[in-house]
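Provided herewith is a single structure, encoded as structure tokens, for subsequent inquiry.
With one protein chain withheld, the remaining protein chains of the complex are depicted in position.
This part shows chain A:
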Amino acid sequence: MNAFEATRLVAAREIRVKLRDRTFLISTLIFFLIAAAATFLPPLLAGGPPNVAATEAVAGPLRGAGLQVRTVPDDAAAEQAVRDGEVDAAVVAGPTVLAMTEAPREVISALSSAPLVQLLDPDATDSTLAFIVAFAFAFVFFLTSQTFGVQIAQSIIEEKQTRIVEILVAAVPVRALLAGKMIAGTLLALGQIGLVALVAVAGVAFGGDNGLLSLLAPAIGWFIPFFLLGFVLIAAMWAAAGALVNRLEDIGGVSMPVQLAVMLPFFAVIFLNDNVVGMRVLSYLPFSSPTAMPIRLFTGDAAAWELFASLALLLVAAVGFLLAGARVYEGSLLRTNGRTSLRTAWRERG
């Protein structure tokens, strides 16, 4: 049994077990539905242009502005149509705009002459949109790395707790076990965010906002390699944390640093999303770069070389953590008497 074949078998088992796990399937489905709702619903709910009731005398400029005009015989009929909810607004003599509760922006602008507007930074992204996108990236990374990271830790603990690990270690190299779990977790996580990304892009395309799509698509495209490496970084920490304990109940104690390493960057990215210097720093730090860099790309602040530089830094960090995690895993996997300290695990080799 060579290490490659063993890794493949271990990964295949992890994936097979996960794909049959009802909790996993339900949480994936919910995640998927949230992404679909967030992108498909707004254009659906927004509806078309407002319906306006007007006499033929004032209908001209309204039609010219692309509004749906319903011609009525007189002003009284126009008012009645608004009251009955048949139209969103009416234009009567004056001209006066009638509406039930809210001033209809499109109708007003169709009837007034707007002053000339000149945008000095036409490329800058709408700040609300920027926040939503930042939140979405941070949330997806947070949730996915947390979910699949915890699963790697749980699977390691399960093998320790049941002692099946002794049979496994007698049969295959320890590193193949770890590699199989990491690969399975990464594939499942990538599969999940790939689905979410697909839904998001489809939703935006469905909304017909091609400008937004052209900004979002590269950010999502880059998010995937960043996610991949960022996930390996965090999963390596989860693997080490899982190997240090013997019972699922004990994972809380050792996983605190890992939780913080995921949580702090999550909040930092959300709170600093409009702070240029803050985001620049976050986009290079390995724990926050998976979300901060794609966001900077989306808001147009990042040069192409910056993406590669940050990705390279993340790669170095991920490899470093992976090696360290593997060493802790090897050092503590067979210590089945209580919790192993990080120091002991680091020193113990086999």
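Throughout what follows, a residue touches a chain if its C-beta (ideal position, glycine included) is under 8 Å from a C-beta of that chain, and two chains touch if they have at least 3 such contacts; residues count from 1.
Operating definition for what follows: contacts and distances are computed from a predicted model.
Enquirer: Out of "Lactate utilization protein", "Stage II sporulation protein M", "Phosphate transport system permease protein" or "ABC transporter ATP-binding protein", which one is the UniProt protein name for the chain not included here?
Expert: Of the names offered in "Lactate utilization protein", "Stage II sporulation protein M", "Phosphate transport system permease protein" or "ABC transporter ATP-binding protein", the absent chain's UniProt record gives "ABC transporter ATP-binding protein".
Enquirer: If the hidden chain were put back, which of A:15, A:111, A:169 or A:285 would touch it?
Expert: Checking each option in A:15, A:111, A:169 or A:285, the one touching the absent chain turns out to be A:169.
Enquirer: Using the touch rule from the top, list residues of chain A that touch the missing partner.
Expert: That gives, for chain A, the contact residues 1, 6, 9-10, 13, 17, 158, 161-164, 166-173, 334, 336, 350.
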